[in-house]
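After the structure tokens below, expect a handful of questions from me.
A single protein chain has been omitted; all remaining protein chains appear in their positions.
Chain naming follows the written order as A, B and C, and within any one chain the residues start at number 1.
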Amino acid sequence: MAEFLSLHDAVARYVEDGATVAMEGFTHLIPFAAGHEVIRQRKHDLTLIRMTPDLVYDQLIGAGCAKKLIFSWGGNPGVGSLHRLRDAVEKGWPHKVEIFEHSHAAMACAFEAGAAGLPLAVLRGYVGSELPSVNDQIKYIECPFTGERLAAVPSVRPDVSLVHAQKADRKGNVLVEGIIGVQKEAILAAGKSIVTVEEIVDDLEAGPNACVIPGWAIDAIAVAEKGAYPSYAHGYYPRDNRFYKEWDTIARDRDTFQAWLDENIYNAGGQAQ
Amino acid sequence: MAEFLSLHDAVARYVEDGATVAMEGFTHLIPFAAGHEVIRQRKHDLTLIRMTPDLVYDQLIGAGCAKKLIFSWGGNPGVGSLHRLRDAVEKGWPHKVEIFEHSHAAMACAFEAGAAGLPLAVLRGYVGSELPSVNDQIKYIECPFTGERLAAVPSVRPDVSLVHAQKADRKGNVLVEGIIGVQKEAILAAGKSIVTVEEIVDDLEAGPNACVIPGWAIDAIAVAEKGAYPSYAHGYYPRDNRFYKEWDTIARDRDTFQAWLDENIYNAGGQAQ
Amino acid sequence: MSNEYTSSEMMTVTAAKALENGMTCFVGIGLPSEAANLARLTHAPDVVLIYESGTLQTKPDVLPLSIGDGELCESALTTVSVPEMFRYWLQGGKIDVGFLGTAQIDRYCNLNTTLIGDYQAPKVRLPGGGGAPEIATCAGEVFITLKHSKRTFVDQVDFITTLGFGRDGKARDGVPNIGRGPTRVITDLCVMKPDPETRELVVVSLHPGVTAEQVQDATGWEIRFAEQLDTTPMPSANELDVLRDLKARTERKHAGEA
Partner (left out) sequence: MSNEYTSSEMMTVTAAKALENGMTCFVGIGLPSEAANLARLTHAPDVVLIYESGTLQTKPDVLPLSIGDGELCESALTTVSVPEMFRYWLQGGKIDVGFLGTAQIDRYCNLNTTLIGDYQAPKVRLPGGGGAPEIATCAGEVFITLKHSKRTFVDQVDFITTLGFGRDGKARDGVPNIGRGPTRVITDLCVMKPDPETRELVVVSLHPGVTAEQVQDATGWEIRFAEQLDTTPMPSANELDVLRDLKARTERKHAGEA
């Protein structure tokens, strides 16, 4: 049953060093506030899962929180590279990060399978790609009806998932609207889940088939206004494309990045205990 | 691209004798008008697929349209037996019907896999059940990651699917709302699809994540007002529970059933050519 | 006092009491649905009722006749597709208890809703498995409710549609990712639980006024009784009032629709 906590307390309680963590939001509702709190609490040795690492994982990786990364597209969308990710992979700074690389189709199916309680996802994937030669988590099964060889990947079942959503009601039921990505799957597949929301409302005012996640399927809810910024929250605020472009400069250089981290994460926001 | 046809013409064009046909609608939006048109056109040797056969399949089976039935629960919900189905299975009247019997979970996964273009569905299913001993379409795979033995069933990929929905817009995009069952899956899994709707509107007025099926993924749309009666259409009319109870008497006796068929299907409704 | 309520009411009230507040319950149609809604309207206002039609956390005002009545959707938190219901919510491990009825049950709680007689030439063809086979294995535990008779309580079910504990009581042993299975069976005569070792059904509680002989006479095998045999608590006046109101509302609603 969802408990209403401060973001500080939710992260402190549920995100353990060494945990496997999924922060999802497919280019929308990216849980930046939650990611920043993870950095602020200096969590480390995390296995980070995310289809599209985006800036929030660039920040986590640059801050030294990550041990492994499981992903399918690691760029700054429409801008270019994630320089902190590249620096970690190419130069091992601040330390080496092990990567397990998939396609979107496989990751999406792996989240689906995780939510469905299965150990594997089956897809018609990776045909002719060399990704299976560098990722031993890609295997094959044979269809017992047709003999077709199909790809199999382990399902995603994180220790804890963090997502951002538009709103929760007072029972902790959460509405996700717009580009819903794999948010529902991330929550349902996880051992524990934290949802940050823009606001708490009396009534979600959701349609009959809206993407509503019941409070009893969530562990903690924390209010984080503009919690997806600089990504966006459909119905609340737009994506700050300018910041995405500026990030290229900030992240390109280790010192600039470090200064940004100090100013915007370590010495800003969060909650004194 | 969806073409607007009369129900007569849609069924005449797309439902062939001997075809594999799914008429879906999980206790809601059951395509009765479409099923009646199939009876009226005296289609035969059909392989009928449906999770919950319900009255519409009782009528099709009693009218002699079916050669095989693939299903997971064949009763009159809340009332009792489907007497025409029982008469076919127990006594071979009007002729023997071969049955392939699944659980709901397996059928639901099989529709999902059909929509997903896969030859099989994988589920943690049938554990300890004797259904696999009487249905050779239930097999097993071994998870290459955990070694767990999981059930596999062939995906559902009908030649043609018929579903009923609330409304279509003038481009043929269709809104399904309320209990959406496996309607979307039935359409996407099928070679051809016919959707009957209560009405054609200018604007579907659907929320951002509503269950909308694009017109280009549908073959034919036919207006059939009260096309789900005696089942119901959320937002349009309720289920006629009284008729469901009356059906028990009508269907119990071959002659009464035959008279009902003559009066309500063969000599009523439809469209003279 | 025993003539102030019927044995059916006794069964429903007892079945309702099995549900605890806050449990997530995957509800079968018929008796389980009646009991689950009674629980929600009495001691367990926050019990979460889930029907296989996709309705999550539904609060119907009247009992549904079918598993997908409009009432279920209109009063639900949200309604998901049927594949999602079975994949994410049931197989995904979100269900505490599955609440099932059945046509036949045997001493190891195996359920038959497929047919009477031989599969290839059935004497009576029943509706089939529906959601039950996976509800019984994926839910945390299973409650079963049905009327007690020699026709329903049989030595060996004609067909195992849905697993209790198998023909030998051991079918769940060592199976990965499987629920605990049936933990109680509630009838109009008594309450039974599987023996923790052998998994054989044991009568743990007789309803007021019911004798052990009555239970044995209505059971198709030599049924065991617990050493400490309780008497099931009687329904309270409030429970009976709420149940009767619910059934009267339901009756009016279903008769009135045309």
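We take it that a residue touches a chain if its C-beta (ideal position, glycine included) is under 8 Å from a C-beta of that chain, and two chains touch if they have at least 3 such contacts.
A quick note: this is a predicted structure, and the numbers were derived from the prediction, not measured.
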Displayed partners of the chain not shown (whole complex): A, B
Full-complex contact with the absent chain, from A:S129, A:T249 or A:N267: A:S129
From A:E37, A:D169 or A:E185, residue that would touch the chain that is not displayed: A:E185
Touching residues (missing chain, whole complex) on chain A: 26-28, 51-52, 71-75, 77-79, 81-82, 85-86, 89-90, 101-105, 108-109, 111-112, 123-131, 134, 148, 178-182, 184-185, 211, 232, 234, 238-245
Contact set of chain B toward the excluded chain (per top definition): 1, 112, 115-118, 173, 184-185, 188-189, 206, 208-212, 214, 216-217
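Here is the rule we go by: only the chains that are shown with their structure count from here on.
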Top-ranked pair of chains - ranking by C-beta pairs in contact: B-C
Whole-Å gap separating chain B and chain C, where each centre is the average of the chain's CA atoms: 28
Averaged-CA centre spacing for the pair chain B and chain A, given as whole angstrom: 39
Per-residue overlap in chain C, given as positions that touch at least 2 other chains: 73-74, 79-80, 87, 91, 138, 177
Numbers and ranges of chain A residues touching at least 2 other chains: 117-118, 208-211
